[in-house]
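One structure is given below, represented as structure tokens, and several questions about it will come after.
All protein chains but one are shown at their positions in the complex.
Here the chain labels run A and B in written order, and each chain numbers its own residues starting at 1.
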Amino acid sequence: MANPMIPRERCDYSAIIDRKPLKLPGKARIVFWTIVNYEVWDIGKPMARQLLPAPTGVPLMPDVVHWGFHEYGMRVGCWRFHELFKKLKIKPTLAANARICEDYPRVAEEARRDGWEFMGHAYEQGPIHKEADQAGMIRRTMDIMEKFTGKRPVGWLGPGLTQTLETPDLLAAAGVKYIGDWVYDDEPTVIKTTGGPLVTLPYTIECNDIPVMIIQHHDSDYLLKLVKDQFDRLYAESSKRAKICALAIHPYISGQPHRIKHLEAIYRYVNKHKGVLHWNGAQIYDWYKGVAKV
Amino acid sequence: MPMHPRERIEYSPIEGRPPLKFPDGVRMVIWPVLALEEWDMARPMARMVISPPQGQPQQPDHPNWSWHEYGMRVGFWRLRKVLQELKVTPTVTLNAKVCETYPGVVKACMDSGWELNAHGYDQVPMHKVEDQRGVIMRAMDMIEKFAGQRPRGWFGPGLTQTFDTLDYLSEAGVEYIGDWVLDDEPVTLKTAHKPVVALPYNFEIHDIVMMALQHHTSDIMYVRARDHFEWLYAEAAERPKIMAIACHPYLSGVPHRIGHVQRTFAELLARDGVVCWDGATILDWYLAQRR
Partner (left out) sequence: MDYPKPPVGMLPTDRISYVPIPQRKPLKLPRGARMVVWTITNVEEWDPTQTMPRTVLTPPAGGSPMPDIPNWCWHEYGNRVGFWRLLKVYDEFKIPGVLNINGTAVEAMPELIKACVDRKWEFIGHGFTQRNMQKVENERADIRKCVEVLEKATGKRPRGWLGPGLTETWETPDILAEEGYDYVADWVLDDQPVWLKTRGKPILNLPYTQECNDVAMMLIQHHKANEFYERAMDQFEQIYRDAKDSARVMAISVHPYIMGAPHRAKYFRMIYQKIRKKPGVLFWTGSQIADWFMKTGPKPE
């Protein structure tokens, strides 16, 4: 594609204080958006994240240690999430590599049965820049998920939130309606693509267990503290305008025994407040479409 | 022949210097610095909060560009509200290009009466700039044109300098810098032209260092600032102390950090004899002392 748009050509700068406040239905004031991420880490490639660098520091192939680290999430960690969200009656967004439908059908079936919203998250886990045929991969991802769930996903999240300059155009062409890669605002926005408008929803790299635990190495209870601080502020601001507080989790991180109790405590804390809606991305998108007249 | 740092300023232990004197009623000065940047997506991002899967930085680096952009769309306005409510008057150091890309943000700072300070043209280390002298002059001219007033102070992007940066800065009319964090007090640096004053900025109460590099918890802004303050406040009985606090909208302006930033300023500024000065005010006080 010749000369794809740069971000600023897709969406003008806008100061949040200049925008008309959005309003949620009824007495609701804030949306809590849970996004669970399921991935496939191909043993033939470098592993997506490193928790324990090899002795002498040189990354190894195959990296069995980190393949195992991720695999724990599929064998053990994810069931803790399913149990928690069943209890809370929350149907989160599931940002999943489409390949889980092939490699972990048991896990994918549980998510489908529980009514989780499937969100396209590439075919497998690696930066989108390395994809030789990006359009083909996007289409394949969306098709696999549509076939598996009976519904074409409306949302997309790049692996590691990666995009090239042309990604939004390719996504719109494949039927994606909203993306989470543009973590540049507290509110949904609309960006231009060659295939029409595309909505961005406020996903998060702050309240996200990869930066917090794997990159910044915080203590196990820190995600709880951080999300409390984040939620408190957004809740206070939601007296004037609708706010969305996202939380992004991975089963091989927050599904660990030493962390899961702090995740449970997040929901207990949030649910003490009035006016909270537990919505997934599709629900936020539908609401936004209506109020912003996209 | 550019000067070695020790040729610009001699070693001097703080003990034994004749004390400077604050005006009556002032025991300690808080110097808030708010930095506004432009991150060009065609280049690697200045800082990263998330590396891509498998670790190799990719271009464009969209996630980290978005992370910074949040600061200009949302974070700045949140920080500004907090600072206005507390009557905090920061030095705003900005990449000159911000006047073109985010004019509303710069105008809002001017409307608040905040001091504008030059932070290079865009967020690139001075070592990577081909024509340093030209870029410095351009940055100073751009901000002067936008604001109607030439900035008096300068912070290099990432505080970077080459051996001769100071000479170009002096030539461009810069009167003070924040790049030399080597003292608790202002000091005078020799240049090939007029001397330039180095004001006591620091890398301790600094949200990039604490949060983006050292990965501290959000409350550490408050914990560390309070510890830093208490020790300096005690020392301020003997000689004037100046404490800089550095905030970037994409870090301090996010919801989970703003409360700790707010608490920090609110508590420190409520103490006896503590005032909030911007860089120009500190400079003028120091120059009067020096005379």
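Here, a contact is a pair of C-beta atoms (placed from the backbone, for glycine too) under 8 Å apart; a residue touches a chain by one contact, two chains touch by 3 or more.
All of these numbers come straight from a predicted model, not from anything done at the bench.
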Can you list the shown chains that the absent chain is in touch with?
-> B
For the full complex, which residue in B:K81, B:H228 or B:R263 touches the chain that was left out?
-> B:H228
Given B:R27, B:K190 or B:H216, the residue that touches the chain left out of view is B:H216
Positions on subunit B contacted by the hidden chain, ascending | 4-6, 11-16, 43-47, 123-125, 127-128, 156-163, 165, 179-184, 202-206, 208-209, 213-217, 220, 223-225, 227-232, 235, 243
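We adopt the following convention: only the chains that are shown with their structure count from here on.
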Counting in whole Å, what is the centre-to-centre distance of subunit A and subunit B, each centre being its mean C-alpha position?
-> 34
The residues of subunit B that touch subunit A in their complex are 41, 49-56, 58-60, 62-63, 65-67, 69-70, 72-74, 76-77, 101-102, 104-105, 108, 215, 217-219, 254-260
Residues of subunit A touching subunit B in their complex?
-> 6-8, 13-18, 45-50, 125-127, 129-130, 158-165, 167, 181-186, 205-208, 210-211, 215-218, 222, 225-227, 229-234, 237, 245
